[in-house]
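For reference, the structure is listed below as structure tokens.
In this view, the complex is presented without one of its protein chains, the others remaining in place.
Coming up: chain A.
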Amino acid sequence: MQSTQYSLDSIRNDFPVLERKVRDNKALVYLDNAATTQKPIQVIDAITDYYKNHNSNIHRAVHALAEESTEAFEVTRSKVAKFLNVVNNDEIIFVRGTTEAINLVAYAWGRDNVQKGDIVVTTEYEHHSNIVPWQILTQETGAELRYIDIDKNGELMLEQLDEHLATGRVKLVAVSHVSNVLGTITDIKEIITKCKNAGSKILIDGAQAVPHMKVDISDLDCDFYAFSAHKMLGPTGVGVLWARKELLEKMRPFQGGGDMIREVHKFETTYNDLPYKFEAGTPNVADVICFSAAIDYLTKIGMDNVRNHEIELTKYALEKMSKVNGLVIYGPKNSEKQGGVISFNFEDVHPHDVATIVDKNGVAIRSGHHCAQVLMEKLDVAATNRASFYIYTTKQEIDVLINSLEEVAKVFKL
């Protein structure tokens, strides 16, 4: 079913949790990858190895373990840079996750650059992490928050961005690369060009993009890009903010503390160089180091292969799901235009009832508002069900999902 480089069987063998039985001895069918992905044995082993053999704080002590840990920590930084085609390692800031990365920008950049009368633009399909920080910032500064709405296919109405930019007051456009609910792939190149022409900064939430497709930051030429490790085989508690060096240099620190300083006196402090200026306190050393193993794993498979695998699965699932009685699919419904994410509902059946029924068959899907209540309001639903795929997902697993969905239709007499 796959290209020669893509061996689904050997990939699946690397994920111990996929052997799990759940509920009444049902094979686990894990389709909640947009929330977090499972971890391969290489990442799990890296965590064990770190704590067994290398555990130490970084950047300060001179003993052997500290040097090893510091080296490994910085190796991950280089790997992340290479993975995203970023030339300058200092532009990679390790944070707790995408949420913290966006908040960092809202505080450390936003408070000095967004004033009363300015506009921040976001979109209707953003995760709460790319809405709430901008609400807080605009409420605090007296700036205005505006939205780009979505059309009936779940795609952004970019002419609205033109209208916002035409005011000449837009300081920042914050948009996700791939919608975590609809899967819509945003035309970010077009948006970046528009922002550049209008003199606005552009932040991209790449939490659902970096794990699933090749992202080349040099080519994109945006201003800020954020994503999380745990959605791409890595551990929780690690995220990355990439920002252009000239921006980072001008930005005030986000948090004060150890490691972010050069000299501290009673009443004044000089700050450390990039990237450390934004990494106050002991970072998540172990998990950053283990994130290396996840990047290696994805690099070995090749991001184009990852994307192609997901296109094939999404196409297969969309086709089969469209035949289930009473099932409504949201978003582009086009595997080329969306990531491996499908949101759906059954007429009047609440998503939690759907998720409970499929869970009895071992199928893990997400039901809820997916931290996207603005989008739920737009779709006029309280919640949706969401199935999301990854490198280890098989067509057989999608068949189990489809059979379970048919069971839902039967139970609810649709």
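The working rule: a residue touches a chain if its C-beta (ideal position, glycine included) is under 8 Å from a C-beta of that chain, and two chains touch if they have at least 3 such contacts; residues count from 1.
Here is the rule we use: contacts and distances are computed from a predicted model.
Only one of "V/A-type H+-transporting ATPase subunit K", "Oxidoreductase domain protein", "SUF system NifU family Fe-S cluster assembly protein" or "A-type ATP synthase subunit C" fits the UniProt record of the hidden chain, and that name is "SUF system NifU family Fe-S cluster assembly protein". Per the touch definition above, the residue from A:D187, A:D353 or A:E406 contacting the chain not shown is A:D353. Here the missing chain is touched by one residue of A:I11, A:V114, A:M260 or A:A383, and it is A:A383.
Residues touching the missing chain, restricted to chain A, are 23-24, 348-353, 356-357, 360-361, 367-369, 376, 382-383, 407, 411-413 (touch as defined at the top).
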